[in-house]
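Complex shown without one protein chain; remaining protein chains in place.
Each chain carries a letter (A and B) given by its place in the written order, and its residues are counted from 1.
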Amino acid sequence: MNNRLIIAKKEFQDIFRSKIFSTILVLLLTLTATSILVSTFIFKSQVSQYESSLALLQSIGKMPTEAAPQLFPLNLLRGVVDYIEIIGAIIGILLGYLSIAKEKKTKTLKLLLSRPITKMDITIGKIMGHFLFVSIMILSVAAIILASFLAIGGITLTTVEYYKLAIFVMLSILYIMVFFTLSFFLSVQQKSLSNALTICFVIWLVFVLVLPQIGDTMDPDNQVPGGFFKSMGFDKPQEEAVMAKFSNYETTRDHIEQLSVTKHYERTGFALFGIKKTYNDMMLLEILKEKWFDIVFLFTLFIIGIFSDVYILYKDKQFISS
Amino acid sequence: MIEKASMNEIMKESPSKEETSFSSFVVDVRNLAKRYGDFAAVNDLTLQVKKGEIFGFLGHNGAGKTTTINMLTTLLEPSSGSGKVAGYDIINESLEVRRRIGYLPENVQFYDSMTAYENLEYFAKLSGIKKPDSQIWEVLDFLDARSYADKKISALSKGMRQRIGIAQAIIHEPEILFLDEPTTGLDPFGVKQLRDIILRLNSQKGITIFMNTHLLQEVTKTCSTIGVLNHGSLIYLDSLSNTMKRFKDEGSLEDIYLNIENNEEE
Partner (left out) sequence: MLSFSIAKNEIRHLLRERTFFLILSVFILITLASTYIGWSSQHTIESVYQESAILLTAAGQNVPPSPFSNLPTLDIVKNMIIYIVLIGSLLAITVGHSIGTKDQKAGVVRILFSKPVTKKDVLIGKVTSLMLVLFAIMIVSLGISIASIAMLSEIHSAMFLQLIGFYGISFLYILGFGLLGLAFGLMKRESATALLIPVIIWIVITFALPEMGSALYPTSSLNPILPQTNILDSPVLSTIHNILYPFSISEHYKLLSSAILALQGTESVVSVTYSPIMNMFILTIWLILTLAVSIYAMSKFDISRGDVYE
C-alpha cells in the first residue's frame, strides 16, 4: 500500500508541474462562473417578462394563466454540466496520456520496476493520484458554483440541494476518470504515443460530441425552433399520443444516445439539477431511482477501466523492453 | 606543475601565421560571440580555416562547440562579431553560405516513415538539385551504402544512418563539411570506417572538413589543424604537425587537454 501512496503522491505532484493543467483548470472555472452568470440573466429576463405581461393582464382585469417563473438555483447549472461533459473528458484523456507518456519518453518504467513493486502498484498508484487531482478540480468547480450563487444575489442552497450537488460532484469525478482509464489503456497499448492521443481524440469526438448530437438531431420535436409540438399547440399527453406511434424510431434514437457515456452523465446531471422541469418536484430518492441505470453505467465503466489498465500493463511487453 | 607551465606557454603562443591570401580561407570569423543573458556560450572567437584542411575543433562537453557550428552553418545568429564561410557572410548572405556547405548534426535523424533514398532526394532538391537521381546513387556508391537506399530509416542501424547523414551533407558537392561529434554512438569499427570516409572526402573530393569532437584521438588521427575551445574561448590553435613537434608523445598532450578544465577553474 505504501508503494502505491508514494506513486500516487508523485503523480499528483507531477500534474502541478505542468502548465497545461493550470491553464485548462482556469478555463473550466471561468467557463463555470460565466455560464452561471448568463443563466441568471436569462432567468432575470424571464421574470421581468412575466412581470410585464402580468401587469398588462391585470390592467385589463384578467387573471394570469401561467404561474410566475420559480427559481430553482440548480437549474442555472446546465452550462456547467455541458462544460464538464466536453472539457472534463479532454482533461481525463490528457491526464491518462501524459501519465504514460512521461514514463515512455524517459524510459523510467524500467527503473520503477527494478524496485520491489508490482505493476499493480504502479497502475493503482497512478489512478489514485489522478483521482485525487480530479476530485480537487471538481470540488473547486463546486466551490465556484457556490461562490457564484452567493455573488449573484445571496442564493443559499437547501440541504437536499447540497446533496444533489455532492452527488453531481461524485458523478463528474467518475465521468472524467472513465476517460482517464481509457487513455491510460490506449497509451500503454499503442506503440506510438501520438497514435494513442489521436485515437483518444477520435473517441472523444464520437462519444462526447457526435453521438449525443445525432440523438438530438433525430428528435422530431427538435426540428422546429422552439419545439415542433409547441408550434402545433400540443400539450404533453397529445405529444405522447403521437409519439407512441413512432416508438421504434424513438427506441433507435434512445439507443444511439445510450451508446455514449456522456449522455448517461448528462441525463443524471440534468435530472439532479432539474434542467428537465419535471424533476424539480421529485424527491431526491425518486430521481436516483429513475436514473440508477445511468449511474451504474458510469460506475461500471470506471471499474472496467481500472481492470483494463491493470491488464494491459501486465500484458505489455514492448513498453518495458524498449 | 610541468603541465601547468607548458599550458601557460601554449596560451601565450599565437597561432602560427603563414602567408595566405584571404580567399583561401573557407572559414574566416572575427570576434564571434553568442551570449544568452549573462552567459557567454561563445566568446570573442577569431578563427580561420584554410581550404583543404581537416580542422579538428576540440573541447569538453559544453565548451561551445555546437554553438559555434550553429553560427557557422547560419542556424544561429551571433550576438556580435562577423564571419565568412565559403566566402559569404554568415549573417547577411546565409542562403549563399548554405548553398556551399554540408552539415551533419550530432545524432543525425531523418523522416522515419520515408526510405533513405526518399530522404536524400528531398534534401537534394532543397539544395537546388532538380533531378538528383544520379547524384544520389553516386554518393551512395562513394559511401558504399547502395543497399540502404530502399530501406526505411527506422530500419537502419546507427552506423548506417550516419552514412546516410553524410550522404545528405555531400550530395550537392559542398566546399566545406561541418561534422558535429560524428563518432558519438559508433562502435570502434564504425569509428574506423567514418575516419576513412572523412579522409577520402578530403583527398578525393577536396572537401574542407570542420569537425567538432571531445575526443583527442579523433583529432590526432584525422585532422590537419587543431583548435581547442574552452568555456567559449579559443585557447589553442595550431597545425597538427606543429602540435606533434611541441608535444613529443601523445600522452603529454592528453594530460594537458584533460587539465584544461582544472586550470580554468583555479
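The definition used in the following text is that contacts are C-beta pairs under 8 Å (C-beta built on N, C-alpha and C of every residue); 3 or more make two chains touch, one makes a residue touch a chain.
As the structure is a computational prediction, the values presented were derived from the model and not from experiment.
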Touch criterion as defined above, residue of A:24, A:259, A:282 or A:306 at the omitted chain: A:24
Given B:25, B:57 or B:103, the one touching the chain that is not displayed: B:103
Options A:12, A:72 or A:234, residue touching the unrepresented chain: A:234
Missing-chain contacts mapped onto chain A: 19-20, 23-24, 27, 31, 34-35, 38, 41-42, 44-46, 48-49, 78-79, 82-83, 85-87, 90, 94, 97-98, 101, 105, 193-195, 197-199, 201-202, 205-206, 209-210, 212-214, 216-218, 220, 222-226, 228-229, 231-234, 238, 241-243, 245-246, 249, 266
For chain B, residues in touch with the removed chain: 66, 70, 73-76, 95-96, 98-99, 101-103, 105-114, 118, 122-123, 125-128, 165, 168-169, 178
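In this section, only the chains that are shown with their structure count from here on.
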Computed distance of Cα centres, chain B from chain A, in Å: 57
